[in-house]
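Below is a slice of the complex: some chains, not all, each in place.
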Amino acid sequence: MFEARLTQGKIFKQLIEALKDLVQDANIDCSEDELSIQAMDSSHVSLVQVNLQAGGFDHFRCDRTISLGFNSTNMSKILKCAGNDDVITLKAEDTADALTLMFESPGQDRIADFELKLMDIDAEPLGIPDTEYQCTIRMPSGEFQRIIRDLQVLGDTCVISCTKEGVRFSVSGDLGTGNVLLRNNAAEKEEDQVIIEMEEPVELTFALRYLNFFTKATSLGGSVILSMSPEVPVVVEYPIEEFGHIKYYLAPKIDDDA
Amino acid sequence: MFEARLTQGKIFKQLIEALKDLVQDANIDCSEDELSIQAMDSSHVSLVQVNLQAGGFDHFRCDRTISLGFNSTNMSKILKCAGNDDVITLKAEDTADALTLMFESPGQDRIADFELKLMDIDAEPLGIPDTEYQCTIRMPSGEFQRIIRDLQVLGDTCVISCTKEGVRFSVSGDLGTGNVLLRNNAAEKEEDQVIIEMEEPVELTFALRYLNFFTKATSLGGSVILSMSPEVPVVVEYPIEEFGHIKYYLAPKIDDDA
């Protein structure tokens, strides 16, 4: 038996929104300690990893580890029926072929329950090793979203270069070229800060299309953290306060001329 | 000569919006006492009935009963030219082939007049007998709109079942199933109340497509009233304060297996 109750049901809505354009089918893996989702996008170019600690739920019970395979479009359709202030409860029997989603309005006057049919998805979660990165950039998530959206006007690939001065996003295309520089900025409000921690400058090239998919997670929190080292995938992490995170991994483009 | 002046012109705008997706052509029937509109949708599945009492207008004069046949799409186009705060006046000569609509801005600085060509529509209004219903449900109109919109995600038909506990809307489809329960709720604000009056529990099945058309009237008032008895059409009524109402009638689906 699995049951998880979340007063801030909005978080679960936002999480599914944050992966539904990237990932079609995925497992919700539940254990005693956490609820996690890991999946590659349909082109197998990027990976998304969600971890929500059991302690972040109001109630969390998982008698045995269970994998609940869902279609993200269908899950999203059902979650659209939950209000932003609703309490969301997820429930499944150990051998269930359906996930029950219950939405309770704040005053309990309105109670909705939905059953989403589940599917068998054959996917073994990858162990992702803890890595030290040469550069870590913390910046406002809205700013990151805007930069990625803006630069798509000019081209398909974006160079992210991180130095002590700041982080620069560059793009070049038929219309012309564009650069956006964010300076190191210890603003008063934590969410406005741009904090760069680095050992060595790093410059990597990425497909804007995927970075743009990642910014669907913007509503989950005020900050995003980019972790970069040469020749390894960037990690784009949206922390979810006192709860966990959603992380996206994307391999850099290799310059054929180098 | 017919002339009707309405300080709250917005109400007439909203009424036409509330029927234009359902009904193509209809008569405005004017008598000494009231302005009424009755029409079936183009598939002849549902009926809409508007009644506005003469006393609700600022000025109302109708020398002899008159039927003004209009196309609702064209009427709607012209009413889009009226501001929400405009005073609207309707005028027609007894033998007119056009309806004059006058829109005055609150400060009278802007006066617009439009002539809408009329058409002959051969339709005798049905007398609808007063009926006692086994269940009457008064609920917030916005809540009703949201439930109908939400449930359309899962299927085409909706079971509405009314018991003492509350009213339940259920739908079932390929993705799974969904239920929304509204409990009897004597909230302080009248518009938040869910008030169920019933003699016997009733359970009826309806096409969501039509219920959704009816919710176009949501802006006309805070409450909607559903009246149900077995095997007769449901009445979905939006009262218009101190003025009248718009009522929709829809026959239930008959379960062939029963």
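The letters A and B name the chains in turn, as written, and every chain counts its residues from 1.
Following the convention adopted for this analysis, a contact is a pair of C-beta atoms (placed from the backbone, for glycine too) under 8 Å apart; a residue touches a chain by one contact, two chains touch by 3 or more.
Nothing here was measured: the structure is a model prediction, and the numbers come from that model.
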| item | value |
| --- | --- |
| Given 2 placed chains, full-complex copy number | 3 |
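Everything that follows uses one rule, which is that only the chains that are shown with their structure count from here on.
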| item | value |
| --- | --- |
| Computed distance of Cα centres, subunit B from subunit A, in Å | 44 |
| Contact set on subunit B toward subunit A in their complex | 143, 150-151, 153-154, 174-183, 185, 187, 194 |
| Complex interface listing, subunit A residues touching subunit B | 74, 77-78, 80-81, 98, 107-117 |
